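Shown here: the complex without one of its protein chains, the others still in place.
Now for chain A:
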């Protein structure tokens, strides 16, 4: 078998077989899942304090909508949408509902709730149920006479649906792109640090334990370095795949957990009748699916893996070079790492810019320049990036990797057998270009 392959195999297996690997690989998705479930729980629970303006042009709801501590209704007269919008901008109300004069409660007309803030699904359900109850009450009042048939009672049932419209800067889908871009960027950022420093520690271990000399009497230093980088990269990839599978799998479980959360919320929410979670659940799933469809998930996934690999290879070879240059003293490592960590942190800064302005000059530069492209491009992707930019960025990334690997290999070759001397970047540079 090829020696590099043997080295890759060892680097991979020795890490995957560790207990810490198993622990972190399984615990992290559980943690994320727990976090996720918590967010949904709270958004369902909807502890909000709403003050809703009702501009009722039919007059049929007047005095019939039940106000509670959490949700208060105020009836306003002679206000149009613009005036009400102004009122919620002034924080007089949290939102408003206009009941148009032609509103037909018996028909399938719907109402729209407009607010500046996000409205939790549970809150929406609550408002909806109050309105429907008011309509049902009115309908039932008409029947307060003997000889009412069951069919007539049934006909009082109201099923008015409430649309939620959020005013303000971002629509639901850009908010999603924002979040997705941010998460992807942060993930790559973490990957570079976590796996990059794993490579560095591995190289330092080989050097300080003096294994390097035994190894380089069997294999070329370059093989040793590449074997380590690829082996640890494979560990990272496997870890991400497991995480992906676990997270997707757990998310599938969420709807099963969801009705439970709903009932719990219903109990805490007070007098609201428990209702079938089904329609709501479907609504939520649909919303997520809509968001997912608005960005190309497959493209993002494939590019995530490519940028993960490209960025990792580029940075880890530099981390390997630094690891080869330091002696036992971890403080030396800190010092030498600075020129590597700086571009990563800068990329992060550019990324936060790019998310707000994905087509700006800074974002474009950041997503093409190989040292920052893995992080910045991931943040831009959900907003849609022209194909040529992606191709160019990937090409530059590959070239960047070849460049840093070449330099790193030369530093590594000298550094791995050099003991006792504290090395500066100036010297590293000399090793890289002269040896």
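Everything below uses one rule, namely that a residue touches a chain if its C-beta (ideal position, glycine included) is under 8 Å from a C-beta of that chain, and two chains touch if they have at least 3 such contacts; residues count from 1.
Keep in mind that, in the parts below, contacts and distances are computed from a predicted model.
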Complex member absent from the view - protein name from UniProt, among "Cytochrome-c3 hydrogenase subunit gamma", "Ornithine carbamoyltransferase", "ABC transporter ATP-binding protein" or "NADH-quinone oxidoreductase subunit L": "ABC transporter ATP-binding protein"
Touch with the omitted chain, as defined above, among A:99, A:177 or A:212: A:212
Touching the absent chain when the full complex is considered, from A:6, A:37 or A:398: A:6
For chain A, residues in touch with the removed chain: 1, 3, 6-7, 10, 14, 205-206, 209-220, 417
